[in-house]
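One protein chain is absent from this view; the other protein chains keep their places.
Let's turn to chain A:
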Amino acid sequence: MSLATTNSVAEIRARNKELIEEVLKVYPEKTAKRRAKHLNVYQAGKSDCGVKSNIKSIPGVMTIRGCAYAGSKGVVWGPIKDMVHISHGPVGCGQYSWGSRRNYYVGTTGIDSFVTLQFTSDFQEKDIVFGGDKKLDKILDEIQELFPLNNGITIQSECPVGLIGDDIEAVSRAKSKEYGGKTIVPVRCEGFRGVSQSLGHHIANDAVRDWIFGHIEAEGKPKFEPTPYDVAIIGDYNIGGDAWSSRILLEEMGLRVIAQWSGDGSLAELEATPKAKLNILHCYRSMNYISRHMEEKFGIPWCEYNFFGPSKIADSLRRIAGYFDDKIKEGAERVIEKYQPLVDAVIAKYRPRLEGKTVMLYVGGLRPRHVIGAYEDLGMDVIGTGYEFGHNDDYQRTAQHYVKDSTLIYDDVNGYEFERFVEKLQPDLVGSGIKEKYVFQKMSVPFRQMHSWDYSGPYHGYDGFAIFARDMDMAVNSPIWKRTKAPWKEAPSAKLQAAE
C-alpha cells in the first residue's frame, strides 16, 4: 500500500494543501496567483471542486492542452466515417492527428470510409499570401472525382484560415449547390480560438446544428420506421470499440440505437437523430451543446450516463430505462443480471491484486470523473484528478457524484505541477496521456494512457470492464517496477518497499 493511504483524511488534506503551496513557490508572483485558482483539495459536502476552469493557459508552463482544431477534427468530426474531413491549412495538424485517436469503424477505407486518411490542403506560402479559397474550391472537385462515394465533406480550419480572411462558408455553399445539395460543412475551429480543445467541440456541435440540421427538413423522413425505443448514443468516439460494447447493452435491454455520435458514425445517423426518443450522452463535455439544442428544437430529452465499471453501468442502465416503459425497465434488469457472473468473476480475479492501490488521473472530457467508479469497483482509490479542458459544470458533477473528501484537484495541470504531485503522493498508478506516460514510467510509476486506452480497449460496458481490470492489473503489477533500481545502487524508495 502506498504512502498516500496511510494517513487520516485530515492529515491528507493538510498534506495536499501544503503540497499545493510548495508547488506554487516555483512561479513568478503573477503566475502563482493565477495557478493557485486551479489547484485545490476537495472538501466533502461542497458542491464543486473549488477550482477555476476553462481559462486561458499560461504561456511557457507546458500545459498539456491542445486546441480547437483538435477538439473539432480530432474529436467530434473526425470519426464520422463516410465524410471526408479536410485539414485546411498547413500540413502538420492533420499529420499529427492522423489515425492516432483509435476511432474504430467498419468500412472500406479510401472508398466509402475515410477516417484513417489524412486529407489536407497543405498550405504553401502563396496560399497564405493570396488566400486559400481557390485552392479549397479545387480540392472539393478533386475529392468528388477521386472519392466519389463520400457522403459529405467537412472543412476543418487550421490557424491561418481565420487570420487571412478566407471565406470558407461561401466556398462551401457554392460547391454544395454545384453538387446538387451535397453536404459540405465549413468548421471554424482554428487552433487559436478559445483556450483548449473545448471550444472546438462547441464549434463542431454548432456546425452540425447549422449545416446538417439546418438542411434535414427538406430531406424528409428517415429511411427506417421509427419505434418508441429509438435512442442515439451521443459523445462516444468508439475508441478501441467503446461505442460497440455500449450499444450491445442498450440493444439487449430492448432499445434501438439509431445513431452513434460520432464513433463509427455516419452522416445518415447524424441526420436521423432528431427522430430519437432519447439522446443518451456519455461525453457531456464535448456534446452537451448539440444535446441541449435537440432538446430545445426537437423536444428530445437527454440523459447522461456512465458505462465505466459495473456499479455505474447498472446505475446508468436503470436511469436510461427510467425514460421508457416496463418492457425496457425489465430489459435493464435482465442485462444487469446477465452480466453479473462476468462482473463477479472479473472482480474476484482482479480486486485482490488491486485492492487499496492509489490512482492519480489527469485526462480530458468525461474521464477525470467517469472512470473513478470503475477503479472503485476494483477496490482502488483515486487520490487526485483534474481536467485538461473541463468547465465548472464538470467540476460540479465531479464533486457531487464522484470524488472523495481530500482528493487533490488540479485543473489544466502542467508538466511541472503534475510531476511534483506524483513525486510527493507516490500513487500506484497514473492515468493520463501519451505526453505524460513516459515521464512517470521513468519515475518508476506504473501508467496507463486514459485517452487511447494505451492501444487496448474497449473500456466501456461490461465487456470493456474486464479489459479495463486486466489492463490496470498488468500496469500496476508488472514485475518490472520492482527492478528499476540497480541492486548495487541505493535501497529502493519507501514506496517500493511498501509495495513489496
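For the reader, a short list of remarks on this structure follows.
One rule holds in what follows: a residue touches a chain if its C-beta (ideal position, glycine included) is under 8 Å from a C-beta of that chain, and two chains touch if they have at least 3 such contacts; residues count from 1.
The working rule: contacts and distances are computed from a predicted model.
Its UniProt record calls the unshown chain "Nitrogenase molybdenum-iron protein beta chain", which is the correct pick from "4'-phosphopantetheinyl transferase superfamily protein", "Phosphate transport system permease protein", "ABC transporter substrate-binding protein" or "Nitrogenase molybdenum-iron protein beta chain". When the whole complex is considered, the residue among A:10, A:44 or A:146 that touches the unshown chain is A:146. The omitted chain makes contact with just one of the residues A:174, A:268 or A:303: A:268.
In the complete complex, the hidden chain is touched by one of A:44, A:111 or A:170, namely A:111.
Touch with the chain omitted from the figure is made, among A:78, A:160 or A:254, by A:160. From the options A:240, A:254 or A:274, the residue with contact to the chain not on display is A:240.
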